[in-house]
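Presented below is the structure to which this report refers.
Selected chains from the complex are presented in situ; the others are not included.
Labels run A and B following the written order; every chain starts at residue 1.
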Amino acid sequence: MAKAAVIGGSGYTGAELLRLLAHHPDIEVVQVTAATNAGATVTDLYPSLGPAYDGVRFEPFSTESLSAGLDLAFVALPHGESQRHASPLIEACAHVVDIGADFRLPAAAYATWYGTGHEAPELLGQFSYGLPELFRDEIRAFPHVANPGCYPTAAILSLAPLLALGLAEPTGIVVDAVSGISGRGRSLTEENLFSEANENVSAYGLLDHRHTAEMEMALSAVAGTAAQVVFTPHVAPMTRGILATCYARPAASGLSSAGLLDHYRDFYSGEPFVRAVADPPPTKATAGANTFLVTPRFDPRTGTIVVVGALDNLVKGASGQAIQNANLLLDLAETTGLTDLGIMP
Amino acid sequence: MAKAAVIGGSGYTGAELLRLLAHHPDIEVVQVTAATNAGATVTDLYPSLGPAYDGVRFEPFSTESLSAGLDLAFVALPHGESQRHASPLIEACAHVVDIGADFRLPAAAYATWYGTGHEAPELLGQFSYGLPELFRDEIRAFPHVANPGCYPTAAILSLAPLLALGLAEPTGIVVDAVSGISGRGRSLTEENLFSEANENVSAYGLLDHRHTAEMEMALSAVAGTAAQVVFTPHVAPMTRGILATCYARPAASGLSSAGLLDHYRDFYSGEPFVRAVADPPPTKATAGANTFLVTPRFDPRTGTIVVVGALDNLVKGASGQAIQNANLLLDLAETTGLTDLGIMP
C-alpha cells in the first residue's frame, strides 16, 4: 500500500482526489494539507466525504511537517506555489504528481505565457507531461509528473490523431471549449457566484489563455513540427464537464467523417479511458468518470475538420488523470481505482 | 456470481441499476429489457454506460423470453405493470426486487391510495418492505422485496427514531420534501422539460400523493400505533437529490437538539449508509452514493421537532437501496457494490 499526501487538498481537485483515493486499493492517503482551510475537517468542507475521512483535518502545509515514509505526493496548490515547494517535496517523496501548471512547460514557454520566470527551472527535467495516451513511456521513465490542464487534455486528445497521422495542418487550428464552473476552482470571486454564473454562458481569456501553450507544446510534439492554436474558453452553468470543439484544415485528401472515425478508433485502440464514438458526446456521459469521448467529422463543403471531445474536468481533466499517472509511476494497473462509467442522468 | 435481469431498464432507475451493477463483484447483468426503447442499445440512451455495456440492447420484455438461470430480477416497470407480470417473474427467479410501488402496500391501502384494486393480492405476502435499516430481518426472511419509494425512504428514516423511541406524537406530522427532477422519471411531459423545470420550484400532489401511504404504513409499524402524515412534495431544478424537512410534536419532555442528535446516532449506530450529523445536510453530499444524512432539532419556543434528511433519489431512494436489498437476499455483505461517498462538487 503506497502512502500518499494530498498537498492543497481543500480545493475541488483536492476533494476529488480524496474521493477517488478512498476507493483506491493500493494507495492510502496519510496526510492532507490546506492553506486557508487548515484546521477544518475534511467533512466540514465536503460532507460527502464523511464516511471515509471522519475526523481527518486539513493540516497547514510545511515541508518540515510532511509525514514520514511518503511514497507519493499529489500537489494541488495554486499556480506558482508548487515550484516554490518542489525541492523539499521531491526530497521527501519518490514521486510527485503536480496537478498545477508549474512543471508543464519548458522554462522559456513558461516565462512567455505566465509573464514571469520559473523559480525552479533546474527541476523541470524531472517531470514528464502526464498525458498517458500520448506520453506513457515518458511518464514511466521520469520520477515526477506534471499533470496536464483540463482544457489541454480535451484539446490535445481531440486533435492528436489528426496531427500524428498527418491528416490536418498543424497551424490554423481553433479550439473552442466550454467548461463547467468548477474549472475555475473554489475561489471566492463574483463570477463564480451561483447567481452570476447561472443562466449564463460567457467567453473569457480571449486570445491569451495560458492553456494555449500546453496545447501547442503537446501537439507540436505529436506533429513533429510547430503547431499553432487559437483557443477560446467559455463557462457554462454546470459544475463539471468540458466540451472542446476543434477546427482544423485538412493536410490529406480523401477525408471523410467515417474514415476519420476509423482513424480515431485505431489510434486509441486499447486505451481504457478513451472512446471514439459516432455521435457527438455529451459531457454528462463522463461525469465522475476518467473517460474521454471524442467524435471527428470532415466537411467536404468547406474543407474543415471538426472534432468534438468531452471529459469531466475534475476527473480525466485533473484528479482522475493524476491517479492514472500515479498508477503508472507505481507500476500498478493503469485503471486501478478509477471508473470509466459516467453518472447519467 | 448471481445472474440478474433488469426489467424495465431504460428509465432512470434502470440506468442507475446498470451503472451500479457494473461495479458489483457478485452480481452480473445478463439481460436488460425495455418497452418503447426495445431495440436500442444501452449506449444509445446512456453513452455514460458504453464501456460496460457495449453492444448490449434493450430487449422487449416478455415473461417467455426471460433468460434461463436467473437468480434475481430487478423490476423497474411503470406503476401497475409489476403486478401484472409478477407471477411468471416469481416463477422464473428466486428473488425479485421490485423498484415500483406495486408490492409496497397491503391490498386495502393500495386500493385506497391508487384508486384501483390490486391485481395480484395473493402475492403481496411474499414481499417484504425493503428498508434495511428498519426491516432487515423481514427482508432476509421473505423471498422478494418491494423497494421503498424515494420520498418514503427519506421521510421514514428521518422520523423513525422519534417514533421508535416515543419522542414524538405519531399524528400531526408534516413531511415537506423537495426532489430533483429525475424523481419524475424519463417521461415526456412538459413539466419535465428543461425550460419549464429550470429556475423553478413548485409543489405538486398536494394532500394526496401516494407516497403518503407508505410513510404512514412504515411509521405506524415503527411506532406501534397509527401514524398520520401530511406530505407535500416539491420539485427543484436539480437532477438528483431529495431533502425531506419533517415536523412533529414532542411526546416526551426534556427534549433538546443535542439530545436528539445523540438519540439519532445511537439509533443508527452501525448502519453503513446512515449518518446522523450536526449540520443541515446538503443533498449534494449524497450524490451518487447510497448514503442517508439526517439532523434533528427541537425548538423549545414553539414546541416543535424538526428533522432534515437528505439522499440521492436514484441511489438510496431507488437503485442503490435495491442493490442493498439484493445483497441481503443473496447473503452478501450489505455494502457490496455500493459507495457511501457522494460526488461533490
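FYI, a residue touches a chain if its C-beta (ideal position, glycine included) is under 8 Å from a C-beta of that chain, and two chains touch if they have at least 3 such contacts.
Here the structure is a predicted model, which is why all the values come from computation and not from measurement.
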Given 2 visible subunits, total identical subunits the whole complex contains: 4
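Here is the rule we go by: only the chains that are shown with their structure count from here on.
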Between chain B and chain A, distance of the C-alpha-averaged centres to the nearest whole Å: 36
Residues on chain B engaged by chain A in the complex (per definition of touch): 12, 15, 19, 22-23, 46-52, 182, 186, 198-199, 239-240, 275, 277, 279, 281-282, 284-289, 291, 293, 314, 339-345
